[in-house]
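What you see is part of a larger complex, with each chain still in position.
Labels run A, B and C following the written order; every chain starts at residue 1.
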C-alpha cells in the first residue's frame, strides 16, 4: 500500500514537473505577457462594445496593421543590430510614388514600374548601410538625413499632388484590395507570409544570427571574424526593401500615392518593436513580438473608436493605456 | 631538435597619441612550441598580439607566416590564416547562448542558412566537457560569472581549427581546476603541432608549460630565451629592469580592535549561516572554488544585495545597509571582480574613473575643482604606477592591468575603513603586484580592514593572516596564518561539510 | 454653388489685367513671397499658380516658401527670415492667427506689405484677407450632404482640430447640421493627421462601431481618400465628402469612391493676393483722405475667392494644371 502510494506520489511529482516544465517554457516565452495584455484589452473591448468582437472589425484591424507589420520586421532587424531606421516611412512613400509615376506618366508596365520602385528603396537602404556600416556615422542622423532626402524626392516626384492610379491593372490592385474566400484580405495574407518566413529566419538562420551578434557586442562579433559592415549593410537594405514592398502594396490598396505616405510609420514601427521586446541597445527582438506590439497599438486605436472617446482625449488615452501596458509587461519580465 | 619557425614578426612599431606602444619588436614562434610573452602592465603584449591577430594594424613592420609575408586587414583574415585568439578582455555576446558564442564567426546553417541548434549545442557541450564546469551550451552568456565567461572564451578559441593559438592572460579568472584542464588541453594541442603564444603574469605557469619566453619592456624587445636555460628571478629582473626579492610583505604583527562582525548571514538558496570577523591590523582571506559564493557574501555585507537573515556589526554598532551607498558612507567598499562591466567607465577619462566615488573630495559647493581632480588622479596613478600618458585619456585606452589599477585607485580614494577586494590583482604584473601587496599591508597596519577574495592560492597564502574557506555557500573552514597551505585550503574548498581545523 | 470662374478663365483674366494696367507693372527686381505651413500640400499649389500668374503679368519675381509642418514657431521663423530679405510683399497663410500679430506688424512697419489668404491673422495690420471662408464652406457642405442622404443618417468626421481652417470647416458643418437637419447626427470623430492609412483604419473602426454610418465628412483630401478606401473595403453604402480637389480626389469622385469634394478657388486666392499687395504698394487706391492715420488698409478688408463642390458630373472641369 505504502509502495503504491509512493509510486503514485512519484508519478504525481513527475507529472507535476512536466507540467511545471511546460509552464516554465510558456512563462519563459518572451511574447507571453504582451499576448495576455492584448487578450485582456480585447476582452475588455468585447464587453464594452458589441461591435468589437466581429469578423469585420478584425478584418479592418488586420488591414490597418498589415503594412506597418511588414515594415516593423525590418525595423526589428535594424534595432537588433543596434541601429535605428527613421527613413522607413519616406522610403515607403518613395517606392509607391515612383511606381505610380512611372506607370502613370511614363506608361511603364506595372511590374517593371514596381520593380524600379523597389529598387529605389533598396538603393536608399544601400546608402544607409554605406554611411552607417562602412563609414560609421551615427544611424539616427544618417537615417534622419535619408528620411529628409526621400521625403524631399516624394515631393519632387509628386510635385505635391497625390498621383492618382485608381485605374491600375486589376491584378495589381488585387494585391491591396483583394479578398480570399471573401474573408481574408490578400494584403493581410502577404503580410502573414512575410511575417512567418521572417520570424523563422530570424530565429533560425545563421545570417540573421549575425545581426544578433553584432547588436549584442559589435566588438566581440568583429573579433570573431564577422563582417559587421556587410551585415549592417544587409540589415538596412532589408529594412528599406520591406518598406518599399509596403509602399507598393499601399498604392495598390488606395490607388493613390501622396507625398506624405508613411509619415507616422517610423514612430509607429519603432514603438511597436520596442513594445514587443526589441531593445534600442541592440541584441534583442523577435518578429512575433514586434508584430504583437503593432497589434497592441492598433487595438488601442480601434478601442478608442469603439468606445467613442472624444477626439480631444484620444491621444491622452492612447498614451495612458500604452504606459500601463508596457509597465505591466516590464514588471512581468523583471526577474527574468 | 629544432622545429621550423611558423610565425616571425619583425620591426613592429605602433604608436598611439602620446604613447609608443611598440618599438621595433621582433620574435619568432616555432611550430609546436608554447611561447610565453611577458612584460609589465602596458609593456605592449596585448598590442603585439592584436597586431598578430589582425585586430589592429602596425605603423610599420612585417609579419611572416610560414616564411611568407602576410597582411591582415581584419580579425577574419588572421582567423582564416589559422590564428586563434583568446583576448584579454572578454569579448562575448552577452545576449546569446554559450553555444552560439562558441561558434560565433563560423556559424553556418544548411543550404538555406538554417541552423540546427541541437547539433550546435551538442558540439559545444562536447568541448565544454573538457573543462568539467557546470556551463550548459544553452545558457545565456550574460548570466555567467566572469570566470565562466573566460572558460567560454577559451573553449571558443579551442574549437577553432587553428595552427597558432594566442592566449592573452587566459587564466586570470580561472580557478585551479579549470587552469589544470586548460594545461592538459594545451599539451594536447602542442602534441598536434599547434603553436601557442601565451601571455601571463604568473611565473609558475610559464615555467610549467612554456618552452620559450620573449620579454618586452616599455614596448621594446628585451630578450628571447629558452625556459630550460633560465630562472624566474632572471626573467623578472629582465622584465622590470630591477630585482624583486620578497614577493609578499611580512604578516601582521599586532591585531587590535574588531572592525566588523558578521553573524549568521543567510541569503536563501545562495549562502547560509556565514559568520566571520575582521580586526584592525589583519588581512582576511576568503578562499573557495568558483561558485562557492564568496562574491555574494561580500556583496551582501556591503549592502549591494539584501539578505534574508543575519546581523552585521560595524565599529561596535549593529548596522543594516539598505543600499551600497549606505555602506560606502560608512567607509566600506567592495572592489568588483568584473572590472569591465561593474568597475570601469570605459569611455570616460582615467581621472573621472578614479574620482567616481569621491567627488566630494575634489569639489567645493558641488563644483568640481578641475585642478584638484587632476592632482588627485595623478597622485594615485603615481602611487599605483599606472602606465598612462595623461589622466584625461579614456580608460579604454589603458592596458588591462592598468585598468585594474584604476579600479583599485577608485576605492582607495574614498579612504575606506574596510575594503573587500574580489580578485584584486587579476591581470597585474609581478612588480606591481608586490607593490599593491605592500600597500595593502601598509593600509592594514594603519588600521584599515582588508578582505581579499582570491582564486590564486599563493596570493591568499602569502597575504592573509586568517583565511575562511567557503564551499557551496557555507564556511567549511577557518585557517590561521600558521596553518595555511594549498592542501588545507583545497581540502576545505572541496568539502561540503563544516570542519574545524584538526592538526 | 459655383460662384467664380473656372481656372482657365482666370488665366485669361491675368492676361487682361496685364494689358489694362500697363502702368501698374512692378520692377523685375521686386520680390514677392508666398508663405504657408505644411508647405507641400496640394492646396497651396493652386494658390501659387495664381500668385505667380499675377506676378508674371506685373513683371515681378514671385517665390514660395514655408515650413514642413503645422508648427507656428517654425512658420514664424520662416516668415521673419523672409522679412530679413526685404521683399516688397508677402502673401501669408498663418498657421496660428495670433502668433503672427507681432511679426506681421513689424514687417508692415518695415515697409513690407503683408496680406493673408486662406487663414487669417485678424488682429494684425495685414492689408487684407482673401479666403473662401471655411466656416461657410462647412455649411454648404452640410447642405449638399443632407440633400444627398435625404436629410438623415449617422455621420463620422475626420478632422485636424489644431488647424484653424480645418476647425472652421468642421464647425460650419456641425452648426448647419444642428440647425437644419435634426435627423442627421455626428456619431464619431477622429484625427488621422493627414495619413491615409490612419484615415482608413479610423473609418473602418467607425463603420464597425456604427454599421449604419451614412457619411464620412473629412476636412482634407488625404483623409477623404483613406476614408473612401475603407468604405469600399467594408462594402457599406456610406458616402464620403472631403475637401481639396486634387486630381486623385477628383478621380475618386468620378469612380464613386468619394461622393463629392469641396474645392476652394485657390488660384483666385493667389492671384488676388498678389493684386492686393501690388495695389497697396503702388498706392493706386486711396478710399479716404488718410487711411494711414485712420489705421486701416486702403483696400477691401476681406475678399471671398469662392468655392465649388466637385461631383461626378462636373469633376472633369476641375483638374488644375
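We take it that a residue touches a chain if its C-beta (ideal position, glycine included) is under 8 Å from a C-beta of that chain, and two chains touch if they have at least 3 such contacts.
Computed from a predicted model, the values in this text were never measured in an experiment.
In this entry, the protein chain formula for the full complex is A x2, B x1, C x1.
One rule holds for everything that comes next: only the chains that are shown with their structure count from here on.
In terms of which chains touch, the assembly is arranged as an unbranched chain of neighbours. Here the CA centre of chain A is 36 Å from the CA centre of chain C. Between the CA-based centres of chain B and chain C the separation comes to 72 Å, rounded to the whole angstrom.
Annotation: 43 Å between the Cα-based centres of chain A and chain B. Contact with two or more other chains is made by no residue of chain C.
Here chain A touches chain B in the complex through residues 201, 204-207, 209-210, 212-213, 215-217, 219-227, 283-284, going by the rule given at the top.
Those residues of chain B lying in contact with chain A across their complex are 55, 74-76, 79-80, 85, 87, 91-96, 100-101, 104-109, 112-115, 117, 156.
Within the complex formed with chain C, the residues of chain A that make contact are 49, 51-52, 54, 56-57, 60-61, 63-64, 67-68, 155, 159-164, 166-167, 177, 185, 250, 253-256, 258-264, 298, 301-302, 304-306, 308, 310-312, 314.
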